[in-house]
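With one protein chain removed, the remaining protein chains of the complex are shown where they sit.
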Amino acid sequence: MKNKEAGMTLIVKTITRLTVGLILIYGIYIVLRGHISPGGGFAGGVIIALSFIHLILAYGKDKVIKKINESRGVLFASVGALLYLLIANAGFRGVSISGHNADYKVFGAGIIPLYDIAAAILVGACLLVIFSALALLVGKKEGK
Amino acid sequence: MSLYFLCFILFCVGLYCVLRKRNIIKIIIGLGIIEYAVNLFLVLIGYRIHGRAPILAADQEILNMVDPIPQAIVLTTIVIGLAVIAVAVSLAIRIYEKYDTFDITKIRRLKG
Partner (left out) sequence: MICASIVAVEIKDLISSVIALSAVGLGLSLAFLILKAPNLAITQLVVEILCVIILIRATINRDLPLVKDGRWLFNTIATFLFISCFLGFAYFALRELPLFGSPAMRVSSEYIAHGLEQTGSTNLVTAIALNYRSLDALAEAAILFAAMVAVLAITRKVGKIHEK
């Protein structure tokens, strides 16, 4: 019986090493071009979370969660939520950054890219913390 | 009209699963089916025959578009459905740790 703590087989580990960076960059690409082509902040945030979850699934939870532990994930989620509130507050006070005629530039549409980035950070961090909490809980039951 | 009715039949399949099954994971699966049916119904309402996707192109004058407001609402609803399923699954795992079964007729003590 193979030892189960080592994660998955060698083929999965090699492919994971190659594709995790691509998934992360693809997620950032979808977030930044949220106002030009389909996608938006929420889907991009989920893709960013999926890249880290791919790491956790392929390499076993004990080695990876030491580096991406829960407190750091909660810190990121709080940063995202605070950024969100900051932008919404600025909208309330009447500070309006409106853009005219984007012409497919990334930074032309005013407040929407800022919202996108904050939403992506928030969604990604929240889903990552939820998954690692569930993974750690299952792991504790096995250990009993 | 028949498309709306098929969407409601999907909703009723999920409803039957929530009402009649005894396994907690089956109930959560039924909840997921209900959520898919509701999202589909909301997007079906705003469809226009021979309409185009609501994204403006570079140098085209697009006259008829599908309704973009239900799509904007469903965009947030999909992610919220995921959060609900995640909390329900964590509750189910906790119940299994305490009672050692997933059967809902055997989980009776409220004091815990």
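To keep things simple, chains are lettered A and B as they appear, and every chain counts its residues starting from 1.
To be clear about the criterion, a contact is a pair of C-beta atoms (placed from the backbone, for glycine too) under 8 Å apart; a residue touches a chain by one contact, two chains touch by 3 or more.
Every value quoted in this text rests on a predicted model; they were computed, and no experiment measured them.
Chemist: Which positions on subunit A touch the chain that was left off?
Modeler: Those residues of subunit A that touch the unshown chain are 30, 34-43, 46-47, 49-50, 53, 57, 70, 74, 77, 80-81, 84, 88, 91, 98-102, 104, 108-112, 115-116, 119, 122-123, 126-127, 129-131, 133-138, 140, 142.
Chemist: Given the full complex, what residues of subunit B touch the hidden partner chain?
Modeler: 1, 3-6, 8-10, 12-17, 19-23, 25-26, 28-30, 32-33, 36, 39-40, 43-49, 51-57, 65-69, 71-76, 78-87, 89-94, 96, 101-103, 105
The definition used in the following text is that only the chains that are shown with their structure count from here on.
Chemist: Per the contact definition, I'd like the list of subunit A residues that touch subunit B in the complex.
Modeler: 37-38, 40, 42, 46, 104, 123, 126-127, 130, 133-134, 137-138, 141
Chemist: Using the touch rule from the top, collect the residues of subunit B that touch subunit A in their complex.
Modeler: 53, 55, 58, 75-76, 78-79, 82-83, 86, 89-90, 93-94, 97
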